[in-house]
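A single protein chain has been omitted from the complex, and every remaining protein chain is retained in its original position.
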Amino acid sequence: MTNRARSNAMFSKLRTGAVIFALALVPVLGAQAQEVIKIGIPTGLSGANSVVAPSVVQSAELAVDEINAAGGILGKKVALEVADDGSGAAGAQKAADSLIFQKKVNALISMQTSAARNGMLPVVSRGKVPYIYTSLYEGRSCNKYLYADGAVPEQMVGPIVDHFMDEYKAKTFFLVGSDYAFGRGMLAFTKAYIEKKGGKVVGDEYQPMDATDWTAIISKMRSANPDAVIFSTAGGAPNVTLQKQYKAAGMKAPVGNLSVDEGTAKTMAADADGVFISASFLTNIDTSANKKFMSAMKAKFGDKLLTPNDLSVPEYDAVYLYKAAVEKAKTTTAEPVIAALAEVSFDGPRGKVQMNAQRHAPLTMYLGQVQADGSVKIVKSFPNVSPGEQCPKL
Amino acid sequence: MADLTTTPATLPRRAFSGRLVPAGSIAGLCIVAVVAGPYFLDSYTVNILVRSFLYAATALTVDILWGYAGILTFGQAAFFGIGAYAAGITFTYMDFSPQTAVLALLAGLAVSAVVAWITGWISFFHRASPLYVAIVTLALPIILVQVLYSGGTFTGSSSGLVGYNTFDLSVEAWFTICGIGLVVLTTAAWFFVNSDFGRLLIAIRENEQRCTYLGINAPRVKILLMVVMAMIASVAGYAYAGYTVVVAPEIGSFVFGTELVMWVALGGRGTLIGPVLGTIAIDVISAYLSGNLPYVWKLIIGSIFVLVIVALPQGIVPVLKTGLRRLWSAATRRDAAPCVAVPALIEAPEGRRAGTGSDAPALNVADLACSYGSLKVLEGVAFKALGSELLGIIGPNGAGKTTLMRCLSDGYERTGGTVAVFGHAIARTPPQGVVGLGIGRSFQTTSLFETLTVAESLRLARYRLDGTRMLSHAPTLALPDSARRVITATGLDRQLAIECRHLSHGMKRALELAMVLALEPSVLLLDEPTAGLTKPERTLIGSILVDLVQREGLCTLIIEHDLDFVREISTRIIVLHQGKVLLDGSVAEVVGSELVRTIYAGGAHQELAP
Amino acid sequence: MSPTVLDIADLSSGYGEAIVLRNVSLSIRPGEIFALLGKNGMGKSTLLKTVLGFLPAKRGRIKLFGEDVTALPTHLIARKAIAYTPQEQTLFQDLTVEDNLRLGLRDDRGFAEGLARVSEYFPIVGKRLSQKAGTLSGGEQKMLIVSRALLGSPRLMMIDEISEGLQPSMIQRLTEILLAERKRTGTAIFVVEQNVPFAFSMADRYAVLKIGEIADDGVAGDELAAARVQDQLRV
Partner (left out) sequence: MTALVLDIVTTAAILFAVASGLLIILGVLKIVNFAHGGFLTIGGYSGLVVTQLGLNAWLAYPAAVVAGIVMGAVVERFVIRPLYDRPLDAILATWGLGIIIGQLITIVFGREIQFVQTPITGATSVFGETYSLYRLFLILAAAAVAGGIAALLNATRLGLEARAVIMNEPLARGLGINSGHVRFVTFCIGAGLASLAGALITPLSSVDPNMGVPWLVNAFMLVLVSSVSLASLAIAALTLGGAQVLVSTFISPVIGGLTIVVLAALLLRIRPAGFGHG
């Protein structure tokens, strides 16, 4: 190639780039056209949460479709704005910046990592929009604009630990988590709970959120030889790699997993066979509300349906809870909507959900066990479990 | 006397003072823009720009390190992270107050300075490869992130720290503060890189080895620079933590470190304004586009980056600038680069020459050996040389002549024996230290600084004795008499503003000699000073050398192939052969030696015609 | 009539901006032994490096076997049935003798036959095949270099200061081998030397290079020329 030809090629490439910029700007500029209620969904489309995030978006899409088909909220259509938060704090800040200040959403409703949620909260405070957090999490995240409709340790840990102690006569436990707010918080509660019940924690180990090599921890587990192990990693890759490597290492102690959802369990199938999980939602819940929800999801997404799970279904509930609150407050203005959110309830696939316990919701919990085909069998249910002390000051 | 002058192909570079006014007015305009910005921009853009400004300030430090001093660093992200975490941790555990705000700032500065110093100390040592610093600075953010991870709940591990109390400032106030900060920083950086000291950085980038032989402690200069740049990055990180109220491992990560380098490369390394504009443009555009075209956007950035590195290594801004300048001169029919003033040459004070008054021989070499693995290049070399001696070193290829020069000028080179300069053993002294003992060395292949002017090159040689200015140019250039004579005799004094790469080969050799003389050495080591010169040029250099030795009493060692030339100028000749001194004697003795003749002509076993 | 083996016309070359060779012209005919003489630093090696394409010609033209190779990349020039032995770093020190020899051919065909042939000249080479080249003595290394050059039966050999540091007896032996090889294959040989007697003992023609220019040239046979050249090269 001659120099001239090379520079020509380069300029044509640059020109192509410029055209793409220009095209990309069109939707940005045309964004604030029609009067709609916009719900922002910053979620982990990439990174650790990318395994579950698409199912969260599906839940929200069904809720919005149903609401719009029934006339919207206060007569306005509802629109979704999805943004990738990269499953981390910095990405979540960028996503929230964009959703709140650029897309001007009326509320944020999303399942995110704890890191992302914490990272976003200062932006939410500055942007002053209601924020419903829909993930199960370590608890005690309190902010004027924040509500949560997922499960907290008080609701999740008991069923698994009790089951191990009763059915497996487990005395010694080994805990493994991802080193961030969720992993640490969940396992701190678990440890206290086990010790309160007379069990012993023979080891607790943490790895960074993006770690995928668990060799050293598995060999520690091997030498500690516990009666049962409990995992609480970030969702997605860490979860799956830990489970896979645990299985491949030939470890036999029963596993309780506080962060695996049914969808992820399904993709792992044989690797997760026998794992106990604790959830406020399982696809097999035998209620008419759940059956209706499941068939609506199947109808809407067909082949593309991602298994609804304990991380995605609260998103569906939360969109309805937000609708009820706006209708009660008769406005989308933040302050009245926030006040109304504690008072409204929604009867959905998880049963009746109302976030009236210090910004959190009492929930019906299920102990499930993953089967060889990846489906989850309900072992026991625990109605109306209280989230306990979460945000006494709010 | 012959004149080495050739008409330069290009005009001299524009002077500093000529660009002072435009630079000042551009800075002023920028300040007006950042003050007025919040009134014109929507809140989202203002919000994004605050972050971009802080990134740009950090990119600026990468540019100074990489673009000017040639230190490819991935580590500035770590210092940004240190500053940010200093704020995050302090405000989380000690709450926010004016006192803790100052404390956090100072803590960030101190920690990054110490870490930078250690990094520099590890990276920059005599004969370190330029790749090594890239490796160490690559490791730095990785180490920082792991340290943050292992901090558990104290550092918040993967989640980082959020929600601490911080400065109670509006986004607009942050915008103005960060904007002004960036303009001031960029302006200061501009003065810095265009000062005499900035030229020193470029010299180190272009030819560090030559710098050390000019008595410049390049490792120390680089460590200092790294410390200062780390502190600036730390302040940017501190502001980031104060503004965003979140610190997470990502901001100190290796990926952020590489992004900074990418922004600098795209904008144009070594241009200051390029990296600043590049960073802001890319960060703002990506904030707008990443939501809509997340993958495509990163793909475009990646592709442009590769394209720029391959086809436009100087980056985009310089290309635009050249285009604009061409347009400008076409429109105004005026040349954009006016001729400018150069520093006035003045007489350097006398008497700083090392070894004056010493009784010891200027150079005392005993049992010198040098080997590479099993290959013995020099063995048992011993000789003394005195002031006013012009010692010719001759010998066939591979006899070890250049290695001898190396061993005399760098304490790390020899593998055995001693070298003493006026009675001081050079021990394991790096070249910059040996220069301090009074040795000046010129190189076999011309070793200059391509983009520095003649005056700047000479000033560099004076750095050891006269120091340098950090933010401006000295109006005068003091040179010893000997260097001035070389300059005037060759006509270099009329070309002080010409960049070295535009000089003719002969002029380069003359400049090289003048630079060595500007060091005020007592012992001069010249490695083929006349290689590649024409006959008249050789004669001129030869007469200058003889004059120098006679007038100033310099001890001079000269390697030459041209035996006629050596014969004409030397007072004594040493013949090296296969790493040993074969003969050490007067010119007549050596020239008359049968032994030398056979070595040079090869036919050891044949009778030769007289 | 077969074309000139090597034809250099008006060649200028050097390193960077320094010009080392100025307007050099010379030509070598098939089967001819041509000696280029000169002191250190006069441009002899530079000339060979330019012919091989290691250095770009600043001016002029180089033809090999009638074909213009001035702008050709080194490896293509080297494949034109020529064998080049540089003055320094002539062997792969960490490779075995056998590997060094194999690299003298473009592929492994004909290796056995070539090896048998050069082993006749230098029996030691055939006996030390698995030894690292770097562990050979200086003289043995020279034998290996020459063996590698002879292996491919080239039509032109370019040999840069092979005699340096060699025993007189070894030089004698080398002269005989090169002459025998020319007789066998008709190869042309371009020797670059400082050792005038060695060069003149086999050369047909010679040229003397002084500061990058040809200062003298002629037919090598006569005693007067030898004396004159010797004088030009002495201290």
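The first chain written gets the first letter, and so on, giving A, B and C; residue counts start at 1 in each chain.
Basically, a contact is a pair of C-beta atoms (placed from the backbone, for glycine too) under 8 Å apart; a residue touches a chain by one contact, two chains touch by 3 or more.
Keep in mind that what you see is a predicted model, and the values were worked out from it rather than measured.
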Note to self: Counting the whole assembly, list the visible chains that the omitted chain makes contact with.
What the structure shows: A, B, C
Checklist line | Selected residue (touches chain absent from view) among C:P86, C:G110, C:G126 or C:G218 | finding: C:P86
Checklist line | Option touching the unshown chain, where B:I31, B:A139, B:V171 or B:A474 are the choices | finding: B:A139
Checklist line | Contact residue for the chain not shown (choose from A:G185, A:G236 or A:G351) | finding: A:G236
Notebook entry, point to check: In the full complex, which residues of chain B touch the absent chain?
Noted result: 72, 122, 125, 129-132, 134-136, 138-139, 142-143, 146, 149-150, 254-255, 258, 261-262, 265, 295-296, 298-299, 301-303, 305-306, 309-311, 313
Item checked: Chain not shown, touching residues in chain C -> 52, 54, 73-76, 78-79, 84, 86, 89-95, 99, 102-104, 106-108, 148
Notebook entry, point to check: For chain A, which residues touch the unseen chain?
Noted result: 45-46, 48, 50-51, 53-54, 84, 179, 205-208, 210-213, 215-217, 219-220, 222-223, 236-237, 240-241, 244-245, 248-251, 267-268, 270
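Here is the rule we use: only the chains that are shown with their structure count from here on.
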Checklist line | Identifier of the chain whose CA centre is least distant from the whole-structure CA centre | finding: B
Margin query: For chain A versus chain B, what separation do you get between their C-alpha means, in angstrom?
Written below: 53
Notebook entry, point to check: In the complex formed with chain A, which residues of chain B make contact?
Noted result: 42-44, 47-48, 146, 149, 152-153, 156-160, 162-163, 171, 244-246, 248-251, 285, 287-294, 296-297, 300, 303-304, 307, 311-312
Next item on the list: Name, in rising order, each residue of chain A that touches chain B in their complex.
Entry: 6-7, 10, 13-14, 17, 20-21, 24-25, 27-28, 83-84, 88-91, 93-95, 97-98, 101-103, 114-115, 118-119, 121-122, 126, 143, 178-181, 184, 206, 208-210, 234
Next item on the list: Write out the stretch or stretches of chain B touching chain C in their complex.
Entry: 396-398, 445-446, 504-505, 508, 528, 531-532, 535, 561-563, 578, 590-591, 593, 596-597, 600-606, 608-609
